[in-house]
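Okay, here's the structure, questions in a sec.
Excluded from the complex is one protein chain; the other protein chains are retained at their positions.
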Amino acid sequence: MSFGAFRALNDVSLDVGHGEIRAIIGPNGAGKTTFVNIVSGIFKPTSGRVTLEGRDITTLSPQRRARLGLARTFQITSLFKGMTVSEHLQLAVRDADADGETRRELLEQMGLATFADREVDTLSHGDQRILEMAMAMVLKPKFLLLDEPTAGMSIAETDRMIRLIIERLRGRIGVIIIEHDMNVVTQTSDKVTVLAAGAVAASGLPQDVLRDPHVKEIYLGSAANH
Amino acid sequence: MKRISRRIVLLGSAAAATASLVPTAVTRVLAQGTSGDPIVIGHQCELTGWDSATGFWRDKAATGLVDWLNANGGIAGRPVKLVTVDTKSDVDTGVNQLRHLLIQEKVDFVIGAEISSIALASNTIANENRTLYMTMSSSEATTGKGAAVPYQFRMTTNSAATAAGAAQKYVESIGKRWATFFADIKWGQSERDWWQKGVAAAGGEVGRAIALPVDAPDLLPFIAQIDRSADGIFIPVLNALQAIQLLRSSGYDQQVVLAGLSFSLFDYRELGAMGDGVFGIETAPVALKDSASGEMAEIYKALGIDDEGIHTASGKAAGTSMIMGIAQSLGFVKANVEASGWKVKDDTAALIRHAETVETYARGPLFPLGNVIVRPQDHQAFMDIYLLKIASGTVGKYAVAPKESTIYPAEVDLTKG
C-alpha cells in the first residue's frame, strides 16, 4: 500500500482463521490502521488481495464487505452526535424488522442497558468505546477488526473490554485486534503479529513474540513496557 | 438593450453601494400655468445594477423633461408627476417595482425598463392592469410575436431597425466585406442576424461571425479568429471598450462599428486615441452642431448639457439615444392625451385606439430631430438613425439613415381584435 511515493505497507500477509483472535502490535505509524482500512475497504490497496472465507473481496465497497459479515471499530471513537445508544444499535442492525429483543439483551450484557435512551455525547469515554463494540457485534459478523479498542480507557474499563472480548468473541469468529496494551494482547490473543515500518517484524504465540529481543528493541521506550 | 453578464452583475452591486443616495421615488410637481389633478407617470428605471450606466441617462432625461413639461403647460394643461422606481437591473425587483407603481402608486402611464427581460416580464402585467407601458427595451422581440401587447408602445428604436438602416450606409461607405464579433447571448445573436440581413440587402457580405461566450475570461483567442481581410468589423459585445482596445493592439486597423445605442453605455472619450475609426449607431448625435435643432438645444438646456454634449454636473458625454427615447415617449403620451381627450385611466383604451390612427409625430419640443412614424400593427416607432464617428477625440455625425430605411416587417397586428 502506497500513499504517493510512501510505502505504508509492504508485503504484509496475514491469514486469520475462523475463531482465531490475532493481535497486531507495533509502534505508532507502523501501518496498523492502514492495514485495517485496507481490509475493511476504506483504502484500495496498491497491490494485493483481501479474501473473506475464501471469497475475494478486494474490489468490493466497504458497505458490501460489511454486508458480507465484516465489521470493524475505529481507533478514534466515531459515534453519531445527537443519537441515542439504542438508535445506534438500530442503525447497526440495518434490518428494520430485526429482533428488538436481541438488541436489548446485548445492551444488558454489555452493561449499556441503563443508557439506552441517552444521547451518546453524554456517555463516558469507556461506555462510548463499548458501544462501538456493541455496534460491531450486534450484526453477528463473521470477522471483526478492532482498532485499539482500549485506547484512552481506564484500567477498570480496559478489564471490562478484555472480559467482553474473551466471553463474546473468543473461539466464535475471526478477530484482528490492534493493541498497544500488552496486558490486553496476552489475555485475549491466540497469535501476535508485529508490524514495524510497514513490514512484518515477527509473528507467533504471544509469549514467544513478546520475549523476542528484536521486538523489545522495536518497542523500547514505547507503550509496551507499562 | 439587452444582456446580462456575471461580471456586470458583480460590478452592479459595487455600483449600487457607491451610487449617490438617490431617493427611489422622485416626485415633482412644478405647476406653472397648469391646473387640475396631476397626471402621474411612473418610471421603471435601472438606477442601480449592471445597467445603471444607461439608467443614469433615462433618469436624468425623465426628471429634467417632466420639470420642463410642467414649466411649459404640462400635459393638457395638467401638471405631471413623475414617480421613479429602481429595478436594480434585476428582473424580479423590476417586476415588483412595476407592480408597486401600478397597484400602490396607481400611476396613469409607465415608462418602462430598458433591460429586455424586465421589459418583457413587465408589459404583460401593465397590459393586464390596462396601463399604457412605454417600453424602453431595444430588443426587437419586445414588439414581436408572443410579446407585443395592446397597452405597449415603443418610441425608441430596436436592434432590427438600427441594423437594417445602418448596414446599408456602412456598406456603401466602408466596404462590402464584413466580420462580426458578437456576444453569444440573445441580444448579440439578434444584432448579428439583423446585421447580416442588412449587409446582404445592401449587396455586401459578412464572413464568419465569431461568437464570444458571456463568461470568457480572455477575449484575445476569439479576437484572433476575426477575418483580417474584412473591410469593417461589427461588434455587438458587452465590453466594447475592451474589445476595441484588443482589436487595435492585435493589429486590426479596420473601421469598427458598435451595436446600436452603445454610446449610452460608456463615455466614448474613454477610448482615447483608439477611438479613431470607431462608429456608433444612435438615435441622436452628441454635439449640438450635428443636430442643428433648436428643440434639441432646448432639451440640452433643460437637462444641463452643454453644446458639445457634455453633462455639466457629471462631466459625462450625454447618452443621447436614452434621452431621445424618454423625450419621444413623453411626447407620445402628451400628444395622445391631448388629442384623444384622455381624462382618467379608464380612457387609456380610447387613447390607444386613437394612437393607432396617428401615423406621424411631427417635429416639435419632444420630437426634436424630426418626424417620427409609429407603425400601428406592432406599436413600434421608426425614426432617423444617426451614424456617428469618432475622429480626433470627438464624436461627430457621419451620416443619417433615414427612418424609411430602418423599417422591417411587423410580426403582429395589434389593430385586429
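The chains carry the letters A and B, assigned in the order they are written, with residues numbered from 1 in each.
The working rule: a contact is a pair of C-beta atoms (placed from the backbone, for glycine too) under 8 Å apart; a residue touches a chain by one contact, two chains touch by 3 or more.
Please note the rule applied: contacts and distances are computed from a predicted model.
Only one chain is not pictured, and the protein name UniProt records for it, out of "Rieske-type oxygenase", "Acetyl-CoA acetyltransferase", "Sufc-like iron-sulfur cluster assembly atpase protein" or "Branched-chain amino acid transport system permease protein", is "Branched-chain amino acid transport system permease protein".
Across the entire complex, the residue among A:12, A:25, A:66 or A:218 in touch with the chain not shown is A:66.
Note on the undisplayed chain: of the listed residues A:87, A:159 or A:212, the one touching it is A:87. Residue in contact with the omitted chain (choice from A:135, A:153, A:169 or A:210): A:135.
Touch with the chain omitted from the figure is made, among B:99, B:130, B:269 or B:363, by B:99.
Across B:34, B:54, B:139 or B:196, the residue that sits in touch with the chain not pictured is B:139. Seen across the whole complex, the unshown chain contacts chain A at 40-42, 61-63, 65-67, 71-72, 74, 78, 80-83, 87, 90-92, 94, 96, 119, 121, 135, 139. By the touch definition given at the top, chain B reaches the unshown chain through residues 2-4, 6, 9-10, 13, 16-17, 19, 21-25, 47-48, 85-86, 88, 90-93, 95-97, 99-100, 103-104, 116-117, 120-121, 124-125, 128, 139, 141, 146-147, 184-187, 189, 213-215.
We take it that only the chains that are shown with their structure count from here on.
Annotation: 74 Å between the Cα-based centres of chain A and chain B.
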